[in-house]
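Of the protein chains in this complex, one is absent; all others appear in place.
Every chain is named by a letter (A and B) in the order it is written, and numbering of its residues begins at 1.
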Amino acid sequence: MAAKFKLNFILICAIGLFSFCPNFVSAYSLHVLIIGIYYAVMALAWNFLAGQAGLLVFSQAAFAAMGAYASGLFILHSGCPIWSGLIFATAVTGIVGALLGALCRKLNGTYLALVTLSFAEIVRIVITNEDRWTRGTFGLQVPGLLTEYSKVHYFYLFLSLFVIVLFGSKWIGRSRFGFKMLAIKDDSDAAESLGINTARVRTIAFALSAMASGLAGATYAHYLGLATPEMGSLGEMFLILSMTYVGGIGTSVGPAVGAIVLEVAYEQLRDFGQYHLLVFAALTLFVVRFMPAGFSSLVGVFRTLKKDPESKATT
Amino acid sequence: MNLFLFTLLSGLVSGALYALSALGVSLVAGLMRVVNFSHGEFYIFGAYLSYVFGIVFGLQPWIAMSIAVLIMFLCGLILQWILIRPIYKNQSNALVTTFILSIVLQNIAMIVFGPNPKKPPNYIDGVVRIFGFFEFGAQRLMAGAIAFVILACVLLLVWKTNFGRAIRAVAQDRDMAEAIGINAGWVNSVGFAFSVALAAAAGVLVAPIFPVTPNAGESVTLAAFVVLVFGGVGSIRGCLWGGLILGLVEKFGISYLSSMYSQIFGFVLLVAVLLMRPTGMYGSKV
Partner (left out) sequence: MLIFILLTQVLSAQAQTFKIGFVGPRTGSAAATGAAFDEGIQLALDKLRADPEYKKHPIDLIFEDSGGVPEKATAAFEKLATKDQVAIVVGESHSSSALAEIEVSNRTGVPFVISEAWSDDLLKKGYKTVFRAGPSNSAVVHGSIAKFIRDSKFKRVVVVAENSDWGKGIAALTDEALTHDHITHSVVSVDHEAKDFYAELNKLKNEKPDLIVAYIYSFGMHTFISQAREVGVHGLILDGAGPPSLWPEFWQNVGTAGNDELFVSCMHEKVQPNAQAKEFWTNYKKKFGHDPSDYKSRSAYTAVLLAADALKRAHAAVSADVIASLEKTNFHAAQGTIHFGNQGTEFHQWAPDMLVVQWQNGKPGDSSTPQHVQQVVYPKKLATGTMMTN
């Protein structure tokens, strides 16, 4: 118990310090950090399903794209205030997420991956082709969230979103619902026999994860001023996946740290042009093959705290 | 009528090629319960090698193609030993590993060959007039025909030879197979290498028609997955039917519905099949 308080305390301090960033870094670095936080939220949302519930899905990025377009199209065509777009996006992705979860309630492993992958591709293809509405690959221009553009304000907005998702997922993870997810991850049939309604748990988990992604995607699109189908591509899914694994899948903070660190590294490697993605992928391959618990496991080695079930990684 | 026949032929040719490229994935999935996400990348490397030997070294097209497939077979053996063998027991891990591997390979292709499409030399030129109805590229027809031939050969191999019997045994029950003296490890290695070679074969056949780019592998992998799901894991007949159906559905969709949505038919098919029969049409649970 004390360990958990300690971790939360450290977390809060770290975030507090981090929030002073804008005073010390350039506008461009802030831009990079904002992107890093976006990926951190996506990684946490994916980790919720993949790490905590053991459901390796490939639909994460697609929900971000869905949220971005839902919000953008809603605002552009209804004339409602901008913030309502975010609410609309969260609602839409939540509903679709629940539907997908219900659809996949009996699927596992490879088949689950394939169906969620197909879902992601269907979403991307529809967005790309319905160009009368979405302008296809050429992106949909969406208005900014803030009436006056300020990178600093966007930074705080993203940081707030991050804090909500981080502590939200931690809280759920520790609740009865979280326990049920864990039970399903370990042994689905045993969980069923214990009276856990696996279908319901999975549906709700899918919905929550999708909502977080949808909201993140919408916010991101409004920051960039642009929503593109690329947001929901396999390439993006790869980035989310690699950030989560490198950070530590199944841990509560690992994915977020992985995301920010890798995004900053990605930016630094930018000058190496074509090589940076290769370096990334090779690193991830190394981690998955030799350090499946991610870099978080290194931290665990130094600390002699008892490992709680949350930080047990999938192999 | 003209359009119908044209589409039918297109679909059959396309279907045969899909079936061929999916065969490798099905084989590996059946043997090792590993769904190889980087399958498409073996396809493109086969194509790139055939380009290198055909254009850069100027070898005769058929020779270039054969060398390419052979080299990929060897690469398959090596790769299996380094990367696949340690992980095949764990399904999720294998999926993630092969997914990341595909990204690594895509980027290597981009760095080595550049982003521009590369086209190996044509192995046959010209146009064929089909029964006076319409014209069709000769190379496309040939590619489809060769694919059918290879499929038939593989069928024969698996059902009539000892090696084929060994593969089927290991796929069905690994421990039992070992108990009766089959070296499962060796079967795995050769099986995987063989699947890589099949992917490469599909690649070398198609590359002169559709020049190869570093990210062309993605759609090949995804199409192979659709066929896999439809046909079921480890079933060659399933691959054949799955491939043909995918090819036909896609081409008819393009001709009569919309050419823009060409890619979507496969995915919709996959989702529909999996929801109706979570183990695929012919196969068993992965």
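Note that in this section a residue touches a chain if its C-beta (ideal position, glycine included) is under 8 Å from a C-beta of that chain, and two chains touch if they have at least 3 such contacts.
The shown structure was predicted, so the numbers you read here are calculated from the model rather than taken from an experiment.
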Which displayed chains does the hidden chain touch?
-> A, B
Thinking of the whole complex, not just what is shown, which of B:134, B:159 or B:186 touches the missing chain?
-> B:134
Contact partner of the left-out chain, one of A:145, A:226 or A:281 | A:226
Note that chain B touches the absent chain at residues 3, 6-7, 10, 55, 114-117, 119, 122, 125, 127, 134-137, 140, 210-211, 251, 254-255, 259-260, 262
On chain A, residues whose C-beta touches the chain left out of the figure = 26-28, 31, 131, 135-139, 141, 149, 224-226, 228, 230-231, 273-274
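We adopt the following convention: only the chains that are shown with their structure count from here on.
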Whole-Å gap between the CA centroids of chain A and chain B = 32
Residues of chain B that touch chain A when the two form their complex | 29, 35, 83, 86-87, 90-93, 95-97, 99-101, 103-104, 107-108, 110-111, 218, 222, 225-226, 229, 258, 260-261, 263-264, 267-268, 270-271, 274-275, 278, 286
In their complex, what parts of chain A are in touch with chain B?
-> 54, 56, 103, 106-107, 109-111, 113-115, 117-119, 121-122, 125-126, 129, 234-235, 238, 241-242, 245, 274-275, 277-278, 281-282, 284-285, 288-289, 292, 314-315
